[in-house]
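Here the complex is missing one protein chain, while the rest keep their positions.
And now, chain A:
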Amino acid sequence: MTGTDLDAGPGAGAAGEPRPDGRRAGELTPRELGRWAWRQLTSMRTALILLLLLALAAVPGSVVPQQGVDALAASRWREDHPRLTPVYEWLDLFDVYGSVWFAAIYVLLMISLVGCIIPRTLVYARNIRAVPPAAPRNLGRLPDHASYESQEGVEEVLEQARAELRRRRYRLRPVEAEGPGAGAVSAERGYLREVGNLVFHLSIIVVLVGFAMGSLFGYKGGVIVLVGNGFSNNLTQYDDFVPGSAFSADEMEPFSFDVEDFEVEWLTEGRARGQARNFVAQLRYREEPGAPEQDYDLRVNHPLQIGDSEVFLVGHGYAPVITVRDERGEVVASGPRVFLPQDQSFLSFGVIKAPAAEPDGLGLEGLFYPTFVNIGGDPVNVMGDTLNPAISMLVYRGDLGLDGGRSQSVYILEKDDAEQVTKADGSPLRVDLQPGATQELPDGLGSVTFEGVQPWVRVQVSQSPGKVVALVGVVAALLGLLGSLFIRPRRVWVRARREGGRTVVDLAALDRSGGGDVALVLADIVESLRPAAEKEQ
């Protein structure tokens, strides 16, 4: 089947002529219009254009940061482009793959696909038992033909041809004594190509269903857990959470775990010196409250499966333990603060807020160096292992914007209404500390103590229902595709007639997929049919 028969225009014959029912040409009843639209939608040409459109529509999502992929980048982009942002929002450019217009394209494509595939399935179901069509009268007219002569009789030659083609797994047209099929062999093979094609297209729908199940009912959430602390699977515990559109919180399984320990192996020599490998987080988990405790070594590429949920190790970092005291000596901030790694060396950035400090709120922001080295007066971080940890932070006093009731990121210090704390000479004060050390702040503002470092791991929890459906779908699609691309639908005809005491045998072959090289196939068949004596001539 080629694209051309699927592309027949609407009501081809009727155009232009006056019609018996009195309506002018070109005027369509709703029904005709519907049929016309349907035929347009399900044509190969439309499918092709929709495919190209889908490819084009996917592009913006790789250029504009996507909310669901990289929320941080998306909000940064919004801040940098205040004028464009409303337009982009309106166009859904921060969520291209969930947008209405993107959905419109693939839904149309799917409708087109179903509309295309169903009729073809019916046609195929009818054709699958059909006998190969009778040989054309003049085989020499076909583009790929050949002929040879033989001493044997017509029937013998044809019988040999039948045997040979049967051996090559062709389906044969039953022998006819008279009529169009007489004196000829018709053979066809490659019936499964069409099946492959149908399986491929139907499987695309299966994949989409699986994918849709995931994005409707699944969820994905990330959380940073300090080593030594625990996590239990409910919404409030997550740092970020992306639910499916039909997700409900009672699908969340009530498991919990403690991160008992975390180990990293740091490479100290060779090219990759400083790189880490073999991260292992030792978890002790319960599938549900009251269930027995179990242990699991969570590693990258080796998620922990609990029921329908999976727990992944996706990152790690450090939380310096810092105590801030105010003027009165009261502890106004204490405990580990998660710092976020900025690069491969785990140089990390973080913030400490102490709004309750007297007389003014205190805020610190700055860097954590796992392995600090002073090179010519510049602080340098050598590697990610905590060989010589140090913090270096700037201090602010004043209103940290925490009283307004607005929610604030724990990783950002709002300094608009705060004032930087300076040294006596007016230069910015830096708090540079190593574990165990304390630095007094000027003007009796208080002190900062760097107690030590606690590692953390970032864990992702997800439920992706439908993932097996999608996987089965793509695998079936691949198998169908192989059939569709590599099974060659071929017809071969052989005709023999007596002429001047010899038998003239004409052969022709047709590849209906347009991809194969039938000339070679034909030559091969001729080679095995032609009597040995003839070959020597």
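Note that in this section a contact is a pair of C-beta atoms (placed from the backbone, for glycine too) under 8 Å apart; a residue touches a chain by one contact, two chains touch by 3 or more; residues count from 1.
One rule holds for everything that comes next: contacts and distances are computed from a predicted model.
According to its UniProt record, the chain left out of view corresponds to "C-type cytochrome biogenesis protein CcsB" among "C-type cytochrome biogenesis protein CcsB", "Phosphate transport system permease protein", "Dihydroorotate dehydrogenase" or "Heme exporter protein B".
If you put the hidden chain back, the residue from A:173, A:316 or A:397 that touches it is A:316. The omitted chain makes contact with just one of the residues A:33, A:87 or A:482: A:482. Note that of A:137, A:302 or A:328, the residue touching the chain absent from this view is A:302.
For chain A, the residues in touch with the chain missing from this view are 2-4, 7, 44-45, 47-48, 51-52, 54-55, 58-59, 61-63, 65-66, 68-70, 72-73, 96-97, 211, 214, 220, 222, 224, 267, 270-272, 275-279, 300-303, 310, 312-317, 340-344, 346, 384, 458, 460-462, 464, 467, 470-471, 474-475, 477-478, 481-482, 485-486, 514-515, 517.
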